[in-house]
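Scroll down for the structure; my scribbles are underneath it.
Note that this complex is displayed minus one protein chain, with the remaining chains in position.
The letters A, B and C name the chains in turn, as written, and every chain counts its residues from 1.
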């Protein structure tokens, strides 16, 4: 397969290159950027010297669609909604890493993203790519909308309980923590080293745009879902997301039953590792890898379930899952090119 | 006043020295350690060279009580319960930084601390020293039990809502995050730099010994209190605690009313800074200082209140609050020796 | 004394406020900023809430000189050279933290700073304020030029050897490492958390503007001084500078003689702590304090001396030394307001 990456100079694009340059079935065909056309990737990222020195090209959907079998859109929200329809029209198969094609309700999109929603028909055709819980066979799908980093961690943590109607979705509280790479490559005062190091911050309090994405998926799994409380924090680390999720436990549940349910739910999912009862993951245990590690605890004193899930936000939370979706779209082993171990320590 | 520090070589003891050596009303009389008797503080902590080079002495309660006006016990849990009664008997005025005299219910202590509880009469006499919400005048008190770091942050965040019966305590979920200095000075595999840096961990899941301390205080404020859910995380930073607290909002509450309530509740408390509506603190904004910063948000979508409170775990969460309590015990300005600004950045 | 701070919103200005708000002899009279006039310091730095909430004023040299006894210029290089002459003309006593009045040779300034040098007469009148080695009594001095952070660490490390003509200055190689706060408050791609964390960078290779400052002072101490090699590195930490200095050892020197020389040289200097032979400082041992810790080693195998000196770049390397200079200018104890201990850990 020949792959093109549009928006290659952000962290998502760079991580796609890191992964795909080792993928046994993929040739990196071309990189595209509107801002840095003509530069090489090694100009933008010296660590790519010798690995990937191709020059960045401009964005010509017709030509890209003709030359590549799959197009990754690593473009920001608001840009994908502009570009993707042209690629779709040219017949390209597209995986979009932005938030633009995730929310089916365009009012929700406009309310949370403060941007104009994408056109209806393309949006309707997009399949939400939470790979372990895909709603449809994607081998013929033209557009996969790759999930957000937080939703990936939260939804993989919640799926067995919500899909099996074990918890009341109204009781869900998600306390989420992310490494700073989630904020992207552009320097800001919030992510300045001296301000962020040895610091823990809350941000976008109750206003994070991933909230409706989580709610939309939960509602698809349990129509009784209402709004969820979603708190977001910036942790002084580069990569990693942890979601700590609290929900009311039903009568009669036990920690052992919960553990069994999760082990069973994910027994065929290589990338979701349900940890043994009583053990809990740190984010570094998935660092640089496509794994999502999940643990559960039952607080018998308060009758609440606590779920802990961790991912690398740039891999399973973005580019790794995008490649996993590509593997599914092209009918190859979902592990292809993704079976590398976490980098530890 | 002449102060003695027992257990001077841990982080709590060292922080007491840092604070007290600048206190206008205090002379540091003596340091005591059972393990490092004869060493100087500068042997244990080279940063104290020129600042505090006195030799560590052994622990002789009779002599210490005779020579000092106030004794700080910076000893670990299990050690204070052994030592404090001797100091009390000798007539010393004591501030104990350990967890030994916080829980009035000795079964609770033994269940959560896995240690033998201290003797009844001394325990009964101990006043819990959450300075802003002291239950009694402490100018005659002989023993103040200094609060834990997490309870300080959580309780200062919850007090106005619980004391005024605005929220149902059963709905409280506390998601707490601490810097690594909370784990103390002894190296462990969990706190090894390579394991902890760029990592976020959950630990002591639903088993943290500060849980019953929080519940005991809340129950004193609202007899309807039951168990609370308390999740604890280790963040790759040296100092700082953030508690993110979720609770059901009552009918008719507004963000403005909440903000007014907190501003009013803490208007005479120099060390609790209620942040303006819509602004939220990072832990670094209290780094090295005795401040606790508190913010609130009302999630109208889910009808929940979210409270964010931050402290420096070694200052307001330990040694700073101990000095604040000393100031109260001796009838001097609670700010004396504590009005230093946070170290930022 | 009443102090005014011009350029209060950078890290140097904020650190001056942190220090001076506790200084027993100083009242903070006013803060000045051309960019943020009308804002309060707590708007710019929320950690100053309750500590220092005064509004920033514009810069009117005449009024400032009239109202304040001492003016701290925490303005960037290029700005001080514009502003200081006006303050001098109004009779103000000024401590300038920028690089503008450090180099007596204006061609050197223009070559290394790439800016226009300040006017001659004011420049000539400026006393270089390496406090421990002041060339003149400054009790009548109107303008003190505060040293750069790197020169402070390097020169305090080198002084006893160079002033006593023990080493050949031509053999000096300074390998310097700084925390990221030295790069200031403005976010850049180099100091973006994700780029800087878990990373070690060289920067301004052989082009750092502190090079001629070091050489100028060394030449004053030993006229045989030529250019020195000065390598500069960015370390993923907030505060701290370490200079590791190598120089050829003379015949007959011993480690014990070196140690004695340094102990003797600094026996009256509270803020320079010569470490015992065989022990070496980490930057954290001076964190937040005005200390400079110095160690020496003699490499008998290669006949070279290795000097290690550490400071907090924002304190002894900037605002702390500025206050120390103020104390000297006004004839008070140089420790006044500066005897706080390092923040550790």
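Note that in this section a contact is a pair of C-beta atoms (placed from the backbone, for glycine too) under 8 Å apart; a residue touches a chain by one contact, two chains touch by 3 or more.
Fair warning: this is a prediction, and the values are worked out from it, not measured in the lab.
*Asks:* Of A:36, A:112, A:133 or A:270, which one is in contact with the hidden chain?
*Replies:* Looking across A:36, A:112, A:133 or A:270, the contact with the absent chain belongs to A:270.
*Asks:* Can you say which of C:9, C:98 or C:194 touches the chain missing from this structure?
*Replies:* Residue touching the chain left out of view: C:194.
*Asks:* May I ask which residue of C:125, C:165 or C:229 touches the chain that does not appear here?
*Replies:* Answer from the full complex: C:229 touches the omitted chain.
*Asks:* Would you mind spotting which of B:27, B:111, B:164 or B:194 touches the chain that isn't drawn?
*Replies:* Considering all chains, including the one not shown, the answer is B:194.
*Asks:* In the whole complex, what residues of chain A lie against the chain that is missing from view?
*Replies:* 11, 14, 17-18, 21-22, 45-52, 181, 197-198, 238-239, 270, 273, 275, 279, 281, 284-289, 291, 293, 339-345
*Asks:* Take the complete complex as the reference. Which residues in chain C touch the chain that isn't displayed?
*Replies:* Given the touch definition above, chain C has residues 170, 173, 175, 177, 179, 194-195, 197-203, 205-206, 226-229, 231, 233, 235-240, 242, 244, 246, 280, 282-284, 287, 295, 297, 299, 301-302, 304, 306, 308, 310, 345 touching the missing chain.
*Asks:* Over the whole complex, note the residues of chain B touching the chain we left out.
*Replies:* 11, 180-181, 183, 185-189, 191-194, 196-198, 236-238
By our rule, only the chains that are shown with their structure count from here on.
*Asks:* Take the average of all CA coordinates in chain A, do the same for chain C, and state the distance between these two points in whole angstrom.
*Replies:* Chain centres of chain A and chain C, defined by C-alpha means, are spaced 46 Å apart.
*Asks:* Can you pull out the residues of chain C that are in contact with at least two other chains?
*Replies:* 11, 181, 197-198, 238
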